[in-house]
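Here the complex is missing a single protein chain, while all its other protein chains stay put.
Each chain gets a letter, A, B and C, in the order it is written, and its residues are counted from 1.
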Amino acid sequence: MEALISFFSHYMLYILMGVTILTAVGVVYSKNAVHSVVALLLTMILVAGIYLMLDAEFIAVVQLLVYAGGIIVLFVFMLLLVALHKDEALRLFNTYTMISLGLIAFLVIVLAVVFFGTPFGPVPETVTHIVKGGSTEAVAGALYSTYILPFEIASVLLLVVMVGAIVLTKERVKL
Amino acid sequence: MDFTMINIVIPTVKILIVFTVVLLSVLVMTYAERKVIAFMQVRLGPMRVGPWGLLQPIADALKLFSKEDIIPTMADKWVYYLAPTLAIVPALLTFLVVPFGDQTTFFGLLKHPTSMAISDLNIGLLYILAISSVGIYGILLGGWSSNSKYPLLGALRSAAQIVSYEVPLTLAIIGPILMANTLSMKGIVEAQSKGMWFVIPQFFAFLIYTACAVAETNRAPYDLPEAEQELVAGFHTEYSGMKFAFFYLAEYANMIVVSAIATVVFLGGWLPVPGLAFLHIPAIIWFALKMGFFLFIFLWLRATYPRYRYDQLMAIGWKFFIPVALINIFVTALLVL
Amino acid sequence: MIPVTHVLVFSMILFGIGVTGVLIRRNALIMLMSLELMMNAANINLIVFARQLDLLAGQVFAIFVMCVAASEVAIGLAIIAALFKNKGTVQIDHFNGLKG
Partner (left out) sequence: MFKSEIIELNMGPQHPSTHGVLRLKLKLDGETIVGLEPEIGYLHRGVEKLAESFTYLQALNLTDRLDYVASISNNLGYIETLEKLGGIEVPRKAKYFRTLMTELGRLSSHLLWLATHALDIGAMTVFLYAFREREFILDMFEMVTGGRLLTTAFRYGGLKDDIPKELEQKIRDFIKIFPGRLADYEALLTKNRIWMKRTKQVGVISAEDAINLGLSGPVLRGSGVRFDVRKAEPYEAYGELDWEMAVEDGCDTYARYLVRLEEMRQSLRIVEQALDGMPEGEFRTKAPKVLKLPKGEVYHCIEAPKGELGYYLISDGKGTGPYRLKVRGPSFVNLQGLKPMAVGHMVADVVAIIGTLDVVLGEVDR
């Protein structure tokens, strides 16, 4: 029992990462766009799990709220609104598929070698700054003191986006 | 992390207890709904199975579990299977942080009292909001994958409804959060033990919360997604057997969750009614009573009101509830400062 | 805890999958989804370094990334909606009006 638990606590992150890669592949390679969205939803939930394992519970919850609760709903709405069945007969991939796949595999391998060669140092067992009082409080404190200016700019960005999205999709009113 | 037996066994036992209780209360809830509404409508309700029809929910459950599972020919099978799961899992997961009482020793079995919530997350409320926002995919995908027009219309309606009512719902509970100065469910109840229940200073927030909670769980008078008279049964028109039972279970579990949140945030959780503390009623009974009261409101509304129309529903959500909730937050923030 | 390198490689793979999606899929919606995958890969890097270095900046920055991602999706979907309104399709092969 104890062994099992320690096994899980150690390898949970690996399991999450593995499943995440599977679902991410599902996003790209599904023939049906709705399947892609479902895979994306699962990916986002799993990534939230990864955040949780990395002691960032606030980010995990925000990930669920923003991605699962907001962004993917937008995607699903969009899918239901646009007539995708017309495009289903089209080819999924084109001639550049193999070339791009090769390039990306090469890139991943090169960067992985670089990462393994870089001395990042040992992993700290406990993190004091983040976990003290929960990451929620810590992040909030940082957001409202050190990073207050970017925070305000972000809110302006969201406002601009809101207006922009409405302008883009609004029907032209003839004056 | 300390992975000793005690840290594993107690949460497991708690999870088992909570899930059993939740599933049982869903059964009780279906029975209560039929009986309460029947009495409001001058009829008897179920009377055949068992004394006063008490075994009716069990008969229903057996019927649903043994029914034939029909999949429409053109349905998208994977998504069709996934949708009920996506509906019920978040509904049950939200019970993780609900504190049903202060502390318990399981009738003296444990040396140190343990919390009556499965887990005392310090971001409990945020967690519930995050998890429950996943629940709408069950409805949306279930409606889409049935490949039928009524479910699709129902799914679009309910998705739009849930997305728009989640905003005022969240805004409504921000007032109490500001007053309690914590996101932990336990902390909010403890904050109310010092002063009055938040239902008094946050009365408008409570009203908005009640209305939005009813809309969020797709219950009358906001039950457009499953408006029987218009869309037959909405998103689960094509579902049958076990999968339908999952949707059904999810709906009632969601009702219980929003009642639990209302109890914790506005009605003082497990605290006794002021002035009645001398009765020595266990905390969990108080909690159940308050939750029962809130659930009763659901049934009461259903027996009383006609149904809104889709556009009217959206209009009051965006044009009335959100502004009022924002004003409430503003005033609360000023007072707290 | 597992070494930071492993998480970095994972996020690299996730990023690679996202790039693949953008490069090989011709459906604008799926391309947008792949962009989201890349954003998430970047976020995972930020979070893992925040933990490795015990710094809050990573988490705060992740929030900003999410903010930008949300904006990007909102605008991206609005653009796709406008495109669909004009052309009746979301396959980007069809949007070659600027090709000589």
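Heads up, the rule we're going with is that contacts are C-beta pairs under 8 Å (C-beta built on N, C-alpha and C of every residue); 3 or more make two chains touch, one makes a residue touch a chain.
Bear in mind the structure is a predicted one, so any value in this text is a computation, not a measurement.
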### Options B:153, B:185 or B:213, residue touching the unrepresented chain
B:153
### Task
Over the whole complex, note the residues of subunit B touching the chain we left out.
37, 40-43, 149-150, 153, 157, 220-221, 223-224, 227-232, 302-312
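The definition used in the following text is that only the chains that are shown with their structure count from here on.
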### Task
With chains as vertices and touches as edges, which is it: line, ring, star, complete or other?
line
### By count of C-beta pairs in contact, the leading pair of chains
A-C
### Task
Quick one: report the Å distance separating subunit B from subunit C, using the average Cα coordinate of each chain.
34
### Message
On a C-alpha centroid basis, what's the spacing between subunit A and subunit C, in Å?
### Response
7
### Summary
Per the C-alpha centroid definition, the whole-Å distance linking subunit A and subunit B comes out as 28
### Query
Touching two or more other chains, which residues of subunit B qualify?
none
### Message
At least two partner chains per residue is the criterion; list those residues in subunit A.
### Response
58, 62, 70
### Touching residues on subunit C, where the partner in the complex is subunit A
1-10, 12-14, 16-21, 23-27, 29-30, 32-34, 36-37, 40, 43-44, 47-48, 50-52, 54-57, 59-60, 62-64, 66-71, 73-75, 77-82, 84, 88-91
### Query
Touching subunit B in the complex: which residues of subunit A?
1-2, 5-6, 9, 32, 34-35, 38, 41, 45, 57-58, 61-62, 64-65, 68-70, 72-73, 76-77, 80, 134, 136
## Note on the structure
Per the touch rule, the subunit A residues reaching subunit C in their complex are 10, 13-14, 17, 20-21, 24-25, 27-28, 33, 36-37, 40, 43-44, 47, 50-51, 54-56, 58-59, 62-63, 66-67, 70-71, 74-75, 78-79, 81-84, 86-87, 90-94, 96-97, 100-101, 104-105, 107-108, 111-112, 115-116, 118, 120-121, 123-125, 127-130, 135, 138-139, 142-143, 146-147, 150, 154, 157-158, 160-162, 164-165, 168-169
